[in-house]
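A single protein chain has been removed from this complex, and every other one stays in its place.
On to chain A.
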Amino acid sequence: MNNDILSSFRPALVMTLLFALLLGIAYPLAMTGIGQAIFPRQANGSVVREDGKIIGSTVVGQAFTSERYFRTRPSAAGQGYDGLASSGSNLGPTSQALGDRVQQAVAAMKAAEPGKPIPADLVTTSASGLDPDITPQAAYYQVDRIARVRNIDAHALKRLVARTIDRPLFGFIGEPRVNVFELNRRLDGIGAKPAR
């Protein structure tokens, strides 16, 4: 037994050191080098620049709260869409806090536009708090409001939404979804651009 323990020290120490260099330093650095060389856009967060400024990422969501834009989902990340504090609400199915929160959101939406069934993703927080997408139903739900506020033809908006829908690979890998950042950029493209 003693011999078993003593004989293990050198291999344990040296192997720890060698593997730390190989797996902890060389592997991630090599992947960083290769990734930056072949896929520089994705490796740096898939960001989009406009007039030299970074206005968002096509992968990670950003908050849209104004009436003029298609809104993103409610977010539990920090104060909403905080890219340094991803989080879900973690409220369980019998949580009073969840019930109250959804009830308020539903009441506000019903007051603005009575009679329309509310898609679940518009009143529930996502897992990450950074969900870039909404369902096609949630996008269509918002068409009337935006058509009114922006004074654009609702049919044109529906066509815009339909063009922006990302379909699942082979029909079943992934879900039909609309990237809200992409959709709103296109929206600004067809209407007059609001002052920043």
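Rule of thumb we're sticking to: a residue touches a chain if its C-beta (ideal position, glycine included) is under 8 Å from a C-beta of that chain, and two chains touch if they have at least 3 such contacts; residues count from 1.
The rule is short, and it goes like this: contacts and distances are computed from a predicted model.
Undergrad: Pick from "Aspartyl/glutamyl-tRNA(Asn/Gln) amidotransferase subunit C", "Potassium-transporting ATPase potassium-binding subunit", "Sterol desaturase family protein" or "ABC transporter permease" the UniProt protein name of the chain that isn't shown here.
TA: Listed in its UniProt record, the absent chain's protein name reads "Potassium-transporting ATPase potassium-binding subunit".
Undergrad: Over the whole complex, note the residues of chain A touching the chain we left out.
TA: 1, 4-5, 7-16, 18-20, 22-25, 27-28, 30-32, 34-36, 38-39, 42-47, 53-66, 69, 73, 81-96, 98-99, 102-103, 106, 117-121, 123-135, 168-169, 171-175, 177, 181, 184-185, 188, 196
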